[in-house]
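Every protein chain of the complex appears in place save one, which is left out.
Labels A and B are assigned to the chains in the order they are written; within every chain, residues are numbered from 1.
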Amino acid sequence: MRRSKLPEWFVLLLPAFIILAAVVLIPLVLSFYSSFTAYRLTRPDSINNWIGFRNYVRLFEDAGFWWAFGRTVFLLTIALNLEMLLGLGLALLVNKVTWGQRGLRTIMMFPMMFSPVLVGFQFKFIFNDNIGLMNNALQSLGLTDQAIPWLVDGGLAMFSIIFAEVWMSTSVFAILILAGLFAVPQDPLEAAKVDGCTPWQTFRHITLPFIMPFIYIALAIRSLDVARAYDIVKIMTNGGPANRTELIWTQLARTGYVDAKMGLANAMGYISIFLAIFFTVYFFRKLNASRQILGMAD
Amino acid sequence: MANVKLKNVVKNYGSLEVVHGINLDVDHNEFVVFVGPSGCGKSTTLRMIAGLEKISGGEISIGDRVVNELPPRARNISMVFQNYALYPHMTVRENLGFTLRIAKKPQSEIDQAVAEASAILSLDPYLDRRPGELSGGQRQRVAMGRAIVRHPDIFLFDEPLSNLDAKLRAQMRVEIKKLHQKVQTTIIYVTHDQVEAMTLADRIVIMRDGYIEQQGTPLEVFEKPVNTFVATFIGSPPMNLLHGRADNSGKNITLDDGVNVAMPSRLAGKYADKDIIFGFRADNIMPVGHTLPQGDESVEIDMTVTLTEPLGAETLLFGEIGGTQVQAKMLNPRIVKPGEKLTFQIDLEKCHVFDAQSEMVLD
Partner (left out) sequence: MAMDINDKHRLKNRLLKAGHLIALFIAMCIICVPGLWVVVNSFRPTVEIMAKPPVWIPTEFNLDHYRAMFGAVGEGGIPVVRYFTNSLIISVTSTLIALLVGMAGGYAFARYRFKGKAAIFVGMMLTRAVPGIALSLPLFIVFARVGIIDTHFGLILAYVAMNVPFTIWLIDGFFRQVPKELAEAAEIDGCTRWQAFWKVEFPVAKAGIASAGIFAFLTSWNEYALASQLTRSVNSKTMPVGLLDFTSEFTLNWGGMSALAVVMIIPALILTFIVQKHLIAGLTFGGVKG
């Protein structure tokens, strides 16, 4: 009766394979090809204009691109670390609460349901130098009488973007780390207290190793989605002022859609993909290692 | 000097009071066992001594220093937990040395202390393994080793053997006793197993519902239980308790089914016309011809055997007097069939009489 010799697991995974191949892999192959051409959206036949590595060479020689690349890595490093630390702090604060914890947990998830574009607008609004909540508050409290140019000054704009990004994503860390804290067995914690640990030492030597896998899950999940920051930056500054917040993603969008240089943009796209893959693989490895230490892996 | 003093110690969770003003003095180097059914407050009391639970009232002092508000780390104690509480991400060696490491002791001192503890508990072959790779007994030994390394003023044990199988439990009991002799430290030990309590303790503290019912040496609590609870909790099988009434001379007791027994002579005439509970252990009721030499006073009683439990050197016989189940022992046993009617001898000198109302012993 059964003619197909395909293993069941393969049949089950087949729909996933097909859809991922059709929507991700094949287009990526196409974009890989087009990154070696001088393809321009405005002239469709230019996709046959093979130029070898010239797009990549141009990128490697383009200081603006390297700045954007460096800025992206900088933003991700700062944002992910801050999110992890703040998420950890928030989780510890909530974990200590004995009353009304459910409500706090619900509030904590609040930013998770905001669309990144919306977060962008929201903070564009808040950091507006004229009518923004931030300046209004600072001025009303008498901390400053000037309008601080949050989104107009390069350094402050970067700060504002990181603030928005951290606001949006800290809760993912906090929620997962909190779940980790719930899963820490009580006995070793009490043993450590009796063994003479200060609260800090208990945290450092017992709690932290236990929640490390959860931190890495959060980092892995986040790293799958780092490019979400594009939406925020696109809305808040669109790379400005004077390219001071230009990231690899905003530059890529501009090159592809505004300047219509698809080949070049795809070359950038590939570099951004490798960047994302690097982060993802790195955290998945860390996750496995931390699980091994606790003897959790199968 | 590391004695422990509990003065009127109270614990409540919200409006629920679980420990009601406990007073206790533990001397230096004494081995005290808290025993009682689950929920009696024994673990809570231990955890208050450790500082893992805040006390709601009263005063706890260790070595003449009041420690009410001190965190556990400032009390210089060690604790062995029911589930061992080993740190899964550290090797046995790291587990043992952990307390010294966080106290920032020099490495040489740590190594030496670990080696010492490892020798006492024969852990040398396992030093580089993680807890996940050890058996239950080995984990238990590591947990004890970790407690020794610190040279604490007092050792606290929270039901340390309840996760082990019966054979291992007997073995570990011996090891704990040896350990106490070797390290000469005050030990407070919590268990729900009266056999553990009897075999280990210098002094047993029996708790129920947040009160101390009785404290004393194992023999004291066995031979002179203050109430029916202690009488049934300590000793195996539990003491037989029969309801009855002392007659108006106070010299005879009529049990519920009309059987008459004499009031033990030390109590004769003291309690006339009173509802009482008559208690005796299985060791003190034996079939005629299968007994130890009896004391001066004894009484004979007929009972139909309903069930037998042969244990080898002796057989437990089950029967009923006045509707209450009674367990008796038979030495040099012969085969007894259920339904057989035997005459038993009760050693009156070893019998106990309790007030039926208050369930307190009468003497």
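Here, a residue touches a chain if its C-beta (ideal position, glycine included) is under 8 Å from a C-beta of that chain, and two chains touch if they have at least 3 such contacts.
Quantities reported herein were computed from a predicted structural model and do not represent experimental measurements.
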Where the missing chain makes contact, among the chains that are shown: A, B
Omitted-chain contact residue, chosen from A:104, A:208 or A:293: A:104
Option from A:118, A:152, A:208 or A:293 whose C-beta touches the chain left out: A:118
Residue in contact with the excluded chain [from A:51, A:156 or A:276]: A:276
Touching residues on chain B - with respect to the absent chain: 61, 65-71, 74
Absent-chain interface as seen on chain A, which is shown: 7-10, 12-16, 19-20, 22-28, 30-31, 34, 89-90, 93-94, 96-97, 104-118, 121-126, 130-131, 133, 136, 139-140, 167, 171, 175-176, 178-180, 183, 213-214, 216-217, 220-221, 223-228, 230-231, 234, 249, 252-253, 256-257, 262, 265-266, 268-270, 272-273, 276-277, 279-281, 284, 287-288, 291, 296-298
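In this text, only the chains that are shown with their structure count from here on.
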Centre-to-centre distance between chain B and chain A (centres being mean Cα positions), rounded to whole Å: 58
Residues of chain A that touch chain B when the two form their complex: 185, 187-188, 190-198, 201, 205-206, 209-210, 293-295
Contacting residues of chain B [partner chain A, same complex]: 50-52, 71-73, 76-79, 81-89, 98-99, 102-103, 130, 132, 146, 150, 156
